[in-house]
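First comes the structure, then the notes that go with it.
Removed: one protein chain of the complex. Kept in place: all other protein chains.
Showing subunit A:
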Amino acid sequence: MNAPLRRVGVVVIVLFGLLFANLNWIQAYKADEYRNSDYNGRVQVAEYKRKRGNIEAGGTAFAVSKETSGELTFLRTYPGGAQYAHVLGYKPVNLADTGIEKSENDFLAGTSDQLIANRVKDLFTGDQTAGGNVLLTISKRAQDVAYKQLRDNENGVTKGAAIAIDPRTGAVQALVSMPSFDPNPLASHDTDEATAAYNQLERNPDGPLKNRALGEVLPPGSTFKIVVAAAALENGVTQETQIPAGASYTPPTSGSPIRNAAPSICPESQVTLMNAVTESCNTGFAQLGVRLGADAIKEKARQFGFEQDDLTVGRLGEGGHPVAASRTGSMENADGGDDPAALAQSSIGQRDVRMTPLQGALIAATVANGGSQMRPYLVRQLLGPDRTTDYYTANPRELRRPISGQVATDLREMMVSVVENGTGRNARISGYTVGGKTGTAQSGPNTRDHGWFIGFALDKDGNPVSAVCVLLEEAGSGGSAEAARIGGQIMRAAIADPGSR
């Protein structure tokens, strides 16, 4: 019986050899994969052991990590609450992270390659390694005004957005989406509580999680007339050129006439382009659009930034909040020729034209900035954990140049006329030259119209200091006037506190 016993001994050695080989596979070859697996809660514990850096605006921290006694050491809290929710994004334990918290995660968490020297230093000094700090361009005062004015708007509107940017740099001064939400419960270490809070927000029909300032598009209404006017100015039309207008206009192929918002607006057969913009003359712009053709309008819109689907607002050119593409939609027949009905409606910002509030603000900013459109950004500086080492400072750069300086000057004069003599009077700021354009967009057969305002403010020397876009969804009549009022308030705050850039 000894021969089989010896063979059994060999079999056991073989079995243990298999165990050993398999442990080598798991603990050596696959070790890194398993260690960093998404399912590995240890990674999270390690991540939360490190103090995540702040996200700050104007010297105040709006995302901070607080030490707790739980298994996850640091709790992410948002002292700004709902007011900054759409600016910062959030970083939950068990849900997907968003916004700046997501795009600057590596730097905030301290795991960024940029911070490697810092980590090595901590290894030797024994200091607890912390994450880096992200400083935003936001103007606290403008953000405060934007949030409160939007929330307490006089039309009782529950959904909307406002965004303000510095036309000279593209730095975002204020960014609000309404309704907003408190991100603190989402970051709770009690994952059931966080999930419940998330599900509740997700189910809310008003969509508080949506970033309406950047991620949602709606018909821009008359604000789109600035794009059409720009195309006209480049095609031989001047401010004083008489264009056909009238009480109503019926495009050749369509039975439904286009009318003006009120009978008092451009009932005469011809108005100057200046007056058409100032009064927001629908019949004038519909005919102007048909005359210019779909290609000219679509091309001009594209040059202003329509159709771009990869823009992000965060660090310049490196991630951040995704921006939805604004669209001009189809204005052609099936055979490829212009469809006058579609073209006429599109020229007044209806039909299939869709725009984000950011795009509206960019149009106003471009006009204010002499035709140069600066790339929008939120992150102005990355500071190391020691708060002294500068790892990145935003260097503003031009995104595109949709219009010449002369066209910009002409548009600027017309938009200033809108605020001084026309539909945008609510936006006036004493001591500053304000220009803008209102918009009232039909949203559907049974819903109320959206109110829009895009505008800019120039100081005494004619330098642009702020550009804004305010949207009040389904605001009904007076929506655009209220939007203009809020836009003026935001710009006034941005003038007092221009934020950082």
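Please note the rule applied: a residue touches a chain if its C-beta (ideal position, glycine included) is under 8 Å from a C-beta of that chain, and two chains touch if they have at least 3 such contacts; residues count from 1.
Simple rule for what comes next: contacts and distances are computed from a predicted model.
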Omitted chain, identified by the protein name its UniProt record gives, among "FtsW/RodA/SpoVE family cell cycle protein", "Protein-export membrane protein SecF", "ABC transporter permease" or "Ion-translocating oxidoreductase complex subunit G": "FtsW/RodA/SpoVE family cell cycle protein"
Which residue from A:45, A:96, A:116 or A:262 sits in contact with the chain not drawn here? A:45
Hidden-chain contact residue, picked from the options A:24, A:393 or A:463: A:24
In subunit A, positions touching the absent partner: 1-6, 8-13, 15-16, 18-20, 22-24, 26-28, 30-35, 37, 39-42, 45
